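Every protein chain except one is present and positioned as in the full complex.
Then we have chain A:
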Amino acid sequence: MRIALIGNSHLGALKGGWESPGFDKGGIEAVFFGAPGNGLGDMVVREGALFASTDESRRYMSTTSGGLDRVAANYDGYVLVGYFGIGFVADVFVGHRPPDHVNANQAPASRAALRAAARDALVHTPALHLLRQLRKLTQAPVVLVSDPMPNPRIRDTDKFGRWGADILPLVAESYAEALRTLAETSGAKVITQPDGTVLAPAFTEPRYALDHAEHGLRHMTPEYGALVMQDVVAAFKEGP
(Lines give C-alpha, C1' and ligand atoms only; values in the text may rest on other atoms or scores of the structure.)
Protein backbone atom coordinates (compact mmCIF):
# COMPACT_ATOMS: atom_id res chain seq x y z
CA MET A 1 0.00 0.00 0.00
CA ARG A 2 1.30 3.42 -0.96
CA ILE A 3 0.09 6.55 0.79
CA ALA A 4 0.76 10.27 0.45
CA LEU A 5 1.05 12.49 3.50
CA ILE A 6 0.48 16.18 2.85
CA GLY A 7 1.07 18.54 5.69
CA ASN A 8 2.35 21.63 7.39
CA SER A 9 5.32 21.82 9.72
CA HIS A 10 3.81 19.17 12.02
CA LEU A 11 4.58 16.69 9.30
CA GLY A 12 8.17 16.84 10.58
CA ALA A 13 7.38 15.00 13.80
CA LEU A 14 5.43 12.35 11.90
CA LYS A 15 8.28 11.84 9.44
CA GLY A 16 10.67 11.54 12.40
CA GLY A 17 8.45 8.95 14.04
CA TRP A 18 7.96 7.04 10.80
CA GLU A 19 11.70 6.70 10.32
CA SER A 20 12.54 5.98 13.94
CA PRO A 21 14.29 2.67 14.50
CA GLY A 22 11.93 -0.26 14.84
CA PHE A 23 8.80 1.57 13.76
CA ASP A 24 6.33 -0.96 12.33
CA LYS A 25 5.19 0.47 9.01
CA GLY A 26 2.76 -2.36 8.44
CA GLY A 27 3.86 -2.80 4.85
CA ILE A 28 2.92 0.75 3.96
CA GLU A 29 5.07 2.92 1.74
CA ALA A 30 4.76 6.62 2.55
CA VAL A 31 5.58 9.68 0.49
CA PHE A 32 5.70 12.99 2.38
CA PHE A 33 4.76 16.38 0.93
CA GLY A 34 5.32 19.23 3.33
CA ALA A 35 5.61 22.99 3.54
CA PRO A 36 5.40 25.26 6.57
CA GLY A 37 2.34 27.27 7.45
CA ASN A 38 -0.44 27.04 4.93
CA GLY A 39 2.04 26.49 2.09
CA LEU A 40 0.27 23.39 0.78
CA GLY A 41 -3.10 24.11 2.33
CA ASP A 42 -4.33 25.92 -0.74
CA MET A 43 -3.27 23.37 -3.34
CA VAL A 44 -5.47 23.13 -6.39
CA VAL A 45 -6.33 20.44 -8.91
CA ARG A 46 -4.70 20.67 -12.30
CA GLU A 47 -3.86 18.04 -14.89
CA GLY A 48 -5.26 15.29 -12.69
CA ALA A 49 -3.06 16.07 -9.70
CA LEU A 50 -2.66 18.48 -6.78
CA PHE A 51 -0.27 21.37 -7.32
CA ALA A 52 1.15 23.90 -4.89
CA SER A 53 0.24 27.48 -5.60
CA THR A 54 3.55 29.26 -5.04
CA ASP A 55 7.14 28.72 -6.10
CA GLU A 56 8.23 28.54 -2.50
CA SER A 57 5.70 25.84 -1.68
CA ARG A 58 6.69 23.93 -4.81
CA ARG A 59 10.30 24.00 -3.63
CA TYR A 60 9.33 22.68 -0.19
CA MET A 61 7.19 20.04 -1.82
CA SER A 62 10.02 18.88 -4.00
CA THR A 63 12.48 18.85 -1.11
CA THR A 64 10.22 16.88 1.24
CA SER A 65 9.01 14.37 -1.34
CA GLY A 66 12.31 13.58 -2.98
CA GLY A 67 11.81 15.62 -6.11
CA LEU A 68 8.10 15.37 -6.88
CA ASP A 69 6.29 18.45 -8.21
CA ARG A 70 2.72 17.26 -7.69
CA VAL A 71 0.58 14.95 -5.58
CA ALA A 72 -0.69 12.35 -8.00
CA ALA A 73 -4.14 10.78 -7.85
CA ASN A 74 -2.96 7.19 -7.82
CA TYR A 75 -2.02 6.70 -4.17
CA ASP A 76 -3.95 4.09 -2.21
CA GLY A 77 -4.64 6.59 0.54
CA TYR A 78 -3.94 10.13 1.67
CA VAL A 79 -3.16 11.69 5.03
CA LEU A 80 -3.70 15.40 5.54
CA VAL A 81 -1.52 16.47 8.46
CA GLY A 82 -2.39 19.64 10.32
CA TYR A 83 -4.35 22.51 8.83
CA PHE A 84 -6.89 22.13 11.61
CA GLY A 85 -6.67 21.99 15.37
CA ILE A 86 -7.69 23.50 18.66
CA GLY A 87 -6.34 26.90 17.64
CA PHE A 88 -9.18 27.29 15.16
CA VAL A 89 -11.69 26.65 17.92
CA ALA A 90 -9.87 28.91 20.40
CA ASP A 91 -10.32 31.69 17.86
CA VAL A 92 -14.08 31.44 18.35
CA PHE A 93 -13.68 32.49 21.97
CA VAL A 94 -11.51 35.54 21.35
CA GLY A 95 -14.36 37.99 21.10
CA HIS A 96 -17.25 35.99 22.50
CA ARG A 97 -17.64 34.06 25.75
CA PRO A 98 -20.44 32.59 27.81
CA PRO A 99 -21.77 35.22 30.23
CA ASP A 100 -19.91 33.71 33.21
CA HIS A 101 -16.55 34.07 31.41
CA VAL A 102 -17.01 37.35 29.60
CA ASN A 103 -14.71 40.31 30.20
CA ALA A 104 -15.01 43.95 29.23
CA ASN A 105 -13.79 43.47 25.68
CA GLN A 106 -15.96 40.49 24.88
CA ALA A 107 -19.57 39.92 24.00
CA PRO A 108 -21.68 37.33 25.76
CA ALA A 109 -22.65 34.43 23.53
CA SER A 110 -24.66 31.35 24.30
CA ARG A 111 -22.91 28.04 24.67
CA ALA A 112 -24.99 26.75 21.77
CA ALA A 113 -23.75 29.55 19.50
CA LEU A 114 -20.17 28.98 20.56
CA ARG A 115 -20.44 25.24 19.96
CA ALA A 116 -21.91 25.90 16.53
CA ALA A 117 -19.10 28.31 15.73
CA ALA A 118 -16.57 25.73 16.89
CA ARG A 119 -18.06 23.17 14.52
CA ASP A 120 -17.88 25.71 11.70
CA ALA A 121 -14.30 26.52 12.65
CA LEU A 122 -13.17 22.99 11.90
CA VAL A 123 -15.09 22.83 8.64
CA HIS A 124 -13.64 26.04 7.21
CA THR A 125 -10.03 24.93 7.37
CA PRO A 126 -7.33 24.27 4.81
CA ALA A 127 -7.68 20.59 5.71
CA LEU A 128 -11.24 20.50 4.41
CA HIS A 129 -10.25 22.52 1.36
CA LEU A 130 -7.62 19.92 0.58
CA LEU A 131 -10.08 17.12 1.19
CA ARG A 132 -12.49 18.67 -1.32
CA GLN A 133 -9.68 19.02 -3.83
CA LEU A 134 -8.68 15.41 -3.32
CA ARG A 135 -12.24 14.24 -3.81
CA LYS A 136 -12.17 15.78 -7.28
CA LEU A 137 -9.37 13.35 -8.08
CA THR A 138 -9.94 10.18 -6.14
CA GLN A 139 -12.20 8.28 -3.79
CA ALA A 140 -9.21 6.73 -2.02
CA PRO A 141 -9.45 6.77 1.78
CA VAL A 142 -8.35 10.00 3.45
CA VAL A 143 -7.19 10.42 7.02
CA LEU A 144 -7.13 13.80 8.73
CA VAL A 145 -4.54 14.37 11.46
CA SER A 146 -5.04 17.38 13.70
CA ASP A 147 -2.44 19.90 14.72
CA PRO A 148 -1.12 18.99 18.17
CA MET A 149 -2.06 21.04 21.17
CA PRO A 150 0.70 23.37 22.34
CA ASN A 151 3.46 22.90 24.86
CA PRO A 152 2.16 23.99 28.31
CA ARG A 153 5.04 26.42 28.49
CA ILE A 154 3.05 28.57 26.12
CA ARG A 155 1.16 29.73 29.20
CA ASP A 156 4.26 31.72 30.17
CA THR A 157 4.34 33.64 26.91
CA ASP A 158 2.35 36.45 25.41
CA LYS A 159 1.08 34.01 22.76
CA PHE A 160 -1.21 32.70 25.46
CA GLY A 161 -3.00 36.00 25.76
CA ARG A 162 -5.88 35.17 23.52
CA TRP A 163 -6.59 31.89 25.27
CA GLY A 164 -6.88 32.57 28.97
CA ALA A 165 -6.86 29.81 31.55
CA ASP A 166 -10.46 30.11 32.63
CA ILE A 167 -11.88 29.40 29.20
CA LEU A 168 -9.63 26.47 28.26
CA PRO A 169 -11.90 23.68 29.53
CA LEU A 170 -14.75 25.05 27.44
CA VAL A 171 -12.48 25.45 24.42
CA ALA A 172 -11.32 21.86 24.83
CA GLU A 173 -14.87 20.59 25.23
CA SER A 174 -16.03 22.51 22.15
CA TYR A 175 -13.04 21.24 20.20
CA ALA A 176 -13.80 17.62 21.14
CA GLU A 177 -17.40 18.02 20.03
CA ALA A 178 -16.36 19.72 16.79
CA LEU A 179 -13.94 16.87 16.09
CA ARG A 180 -16.75 14.36 16.52
CA THR A 181 -18.88 16.31 14.07
CA LEU A 182 -16.00 16.51 11.63
CA ALA A 183 -15.52 12.76 11.84
CA GLU A 184 -19.22 12.17 11.21
CA THR A 185 -19.60 14.55 8.32
CA SER A 186 -16.32 14.85 6.44
CA GLY A 187 -16.19 11.42 4.88
CA ALA A 188 -12.63 11.09 6.16
CA LYS A 189 -11.19 9.37 9.19
CA VAL A 190 -10.13 11.85 11.83
CA ILE A 191 -7.11 11.06 13.99
CA THR A 192 -6.99 13.18 17.09
CA GLN A 193 -4.09 13.62 19.39
CA PRO A 194 -3.14 10.30 21.03
CA ASP A 195 -4.65 10.10 24.51
CA GLY A 196 -1.43 9.70 26.43
CA THR A 197 0.03 12.82 24.91
CA VAL A 198 -2.67 15.20 26.10
CA LEU A 199 -2.23 17.34 29.19
CA ALA A 200 -5.72 18.47 30.13
CA PRO A 201 -7.39 20.62 29.24
CA ALA A 202 -5.64 21.72 26.08
CA PHE A 203 -1.89 21.06 26.04
CA THR A 204 0.55 18.39 25.01
CA GLU A 205 2.46 16.52 27.70
CA PRO A 206 5.83 18.27 27.94
CA ARG A 207 7.75 15.07 27.23
CA TYR A 208 6.26 14.99 23.73
CA ALA A 209 6.72 18.69 23.03
CA LEU A 210 9.74 20.37 21.55
CA ASP A 211 10.91 22.91 24.03
CA HIS A 212 12.28 25.50 21.68
CA ALA A 213 10.61 28.86 21.84
CA GLU A 214 11.60 29.48 18.24
CA HIS A 215 9.26 26.67 17.27
CA GLY A 216 6.43 28.58 18.86
CA LEU A 217 6.05 25.91 21.53
CA ARG A 218 3.63 24.15 19.22
CA HIS A 219 5.80 21.46 17.69
CA MET A 220 6.27 17.91 18.80
CA THR A 221 8.98 15.27 19.07
CA PRO A 222 9.47 12.24 16.82
CA GLU A 223 8.14 10.13 19.72
CA TYR A 224 4.88 11.99 19.40
CA GLY A 225 5.04 11.55 15.64
CA ALA A 226 5.52 7.81 16.04
CA LEU A 227 2.37 7.53 18.16
CA VAL A 228 0.37 9.42 15.56
CA MET A 229 1.79 7.33 12.72
CA GLN A 230 0.81 4.16 14.61
CA ASP A 231 -2.75 5.45 14.48
CA VAL A 232 -2.36 6.26 10.79
CA VAL A 233 -1.14 2.75 10.01
CA ALA A 234 -4.00 1.31 12.06
CA ALA A 235 -6.52 3.49 10.22
CA PHE A 236 -5.44 2.15 6.84
CA LYS A 237 -5.26 -1.40 8.13
CA GLU A 238 -8.81 -1.15 9.44
CA GLY A 239 -10.08 0.01 6.10
CA PRO A 240 -13.07 2.30 5.59
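In this section, a contact is a pair of C-beta atoms (placed from the backbone, for glycine too) under 8 Å apart; a residue touches a chain by one contact, two chains touch by 3 or more; residues count from 1.
Keep this in mind: contacts and distances are computed from a predicted model.
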Candidate names "Paraquat-inducible protein A", "GSCFA domain-containing protein", "Aspartyl/glutamyl-tRNA(Asn/Gln) amidotransferase subunit C" or "ABC transporter ATP-binding protein"; UniProt protein name, chain not shown: "GSCFA domain-containing protein"
Candidates A:L11, A:V79, A:A121 or A:L170 - the one touching the absent chain: A:A121
Touch criterion as defined above, residue of A:G95, A:P169 or A:G196 at the omitted chain: A:G95
Residue of A:G26, A:G48, A:P108 or A:G187 touching the missing chain in the full complex: A:P108
Footprint left on chain A by the chain that the document does not show: 88, 91-96, 99, 107-114, 116-118, 120-121, 123-124
